[in-house]
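First, the structure itself, so that you have it in front of you.
Note that this complex is displayed minus one protein chain, with the remaining chains in position.
Per-chain numbering from 1; labels A, B and C assigned in written order.
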């Protein structure tokens, strides 16, 4: 861990990143929205629903990294314009994934947080590019990456000058097949003892099962996570991607209530 | 999962296992004690301390499965007699690991719960033998075992006639090296949706780091675990095994307080 | 690796184990036969076929460790008696798995090599028991075990007094699903630089696919393996276990020819 000179905890204050009305790293944040932006109607409807249910930010993919060349690859610029509209209507800041270093600077016009996906965690060209802009970066852990490697990737971004990195644990690849990945929740307190950067959890990609998202969300919170990012869809059965792991708006509302309640207890117990 | 005819949830009530004054599967249980029984003084002192701190049961190894043939292998019968004494002095029921099918019947005279360790999860001779006695069995998940394989091992025990199996998630083996294993907390709600058997969590073997035990214990509780099993030592630095993952009695007392508080909140929020 | 005092290479000659007319560790050995002993007719027919095809030893399971409590568990003593008959008819020494420490001494009357299966690699009671008898032991690598842990298990056997341990790489558990396990062939030269014990390869359990067995057998040989153990069945489609990875006798004969040819080349090229 000697090479995490800027990302390491030693001698530094915890990083606080103001986005919308919240301060990531201080306020617990709930980020919710569809896996992919599919249409304006779908995205705005979901955005209104998650806002109503208590989400602090809106997620939605315009560029989708897909295993197969023949699966829906996202709406691209059109999707970003839809996200912009959803932000106008709800006031929710927008988180969206960037796949290509050539897209970084212009995507900053449309999004509030740039997401680096798990498959690109060690895409060093992309890391350097997001390190040169003035937007917070949500850095997902590689599904095969050790905690040390993940922090080294955050270091690449910090080293280029962008101090606002949010780490996101989203499950690692193991032999277990009941869940899509294995959520490594120990990474949350581990990151907190190694680094000053905030760390949030994505229980949807980690488990791949709607039924496991609520308990693992509460567990993430209890382990000390600074927030959650979950997939919500108004018609999960018709979603163009990740249909098995998207909550319905009413399920998200219930989860948000449970999370806020647990949070209030945890804060009172400190 | 077709072969978990007896362990499967379908059409069955949740298994409740009375041990001491508690009902495992209904009451949250805290099991604590040294990794190995080293001496009567050490074991009794720790037993009194964990009792005082709120433990419901005492754990302690008399037979130790060790990677190396040259490491401390446990005190055997002498260790069991010490545990018996600790039970007399504290009233705490005793959990201890059995390694050999030939030891099962006589060990039942000394312990309240027989533990099957992670390396023996698929030791089918041993599973069949503990299936024929009248003592609850704590079945640790193999560090390489899928959830399906684990439940199939519980099935072996139930099939022999012993209905009282307690599952224990203790971390699986992955590529991550910061933690000793990777605690698969998703296994807790997964087991709860697949089986009627109670499931507890061992955060000590999973993480191998004292600093990660408290947050992961609370996370386990939030995920729905029926209990925790942790290692406590009065002088961790001198422990004959697992010294890096044993809590001091005062650390355990703090953890027990935090766990009981969170539990009370969780129950009130239902 | 400090604890492999007896299994380590340092200052020791390579272990040579005479079985039948061959010396394991010096002569390349081909071990073949059914996964499970199912009947006398089946076993004797297969034994005659593999003998004809060039096998040096006969494998066959009388006690079968099965994931499910409801799958065929082997014929037990009856199976061992059948193996004894097959040996009489063919002259082939017999390799069979022992599951329970209570069976070790009497099984020595029936078999020429005791096999410890992957799920029992760290069954220390069983290791100690086979360490006290006068039969070679084939120690399969645990599907989750590091090379260091595997050698430590060999050390347990040597430490009890039995010097005749044959290591067997049979695939480790990874995220890959196309193959049943991942054959870690690097373990062959790794073991050869760490230990004086012979090491053979089981390509059937490692790959779980008939089509991959011949190329991986030749690869094992090229990597320096001291032998191969493969499953052969006269009617694989009706086998009571592991039907997808059993060669037909004529496939085995072709593999044996290819292996002997490659071996002759490798020896001439030294």
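Assume contacts are C-beta pairs under 8 Å (C-beta built on N, C-alpha and C of every residue); 3 or more make two chains touch, one makes a residue touch a chain.
From a predicted model like this one, the values you see are computed outputs, not experimental measurements.
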*Touching the absent chain in the whole complex: find that residue among C:212, C:240 or C:255.*
C:212
_Of the residues C:53, C:139 or C:220, I need the one that contacts the missing chain._
C:220
*Who touches the missing chain here, C:39, C:174, C:234 or C:251?*
C:174
*Please identify, in ascending order, the residues of chain A that touch the omitted chain?*
3, 5, 65-71, 99-102, 119-120, 122-126, 142-144, 149, 152, 155-156, 159, 173
_Touching residues (missing chain, whole complex) on chain C_ = 144, 146-148, 172, 174-179, 182-190, 193, 206-207, 211-212, 215-216, 218-224, 258, 261-262, 265-266, 269
_Hidden partner interface residues of chain B, rising order_ = 173-175, 177
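Simple rule for what comes next: only the chains that are shown with their structure count from here on.
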*asked:* If every chain is a node and each touching pair gets an edge, what shape is that graph: line, ring, star, complete or other?
replied: complete
*Would you mind listing the residues of chain C that make contact with two or more other chains?*
173
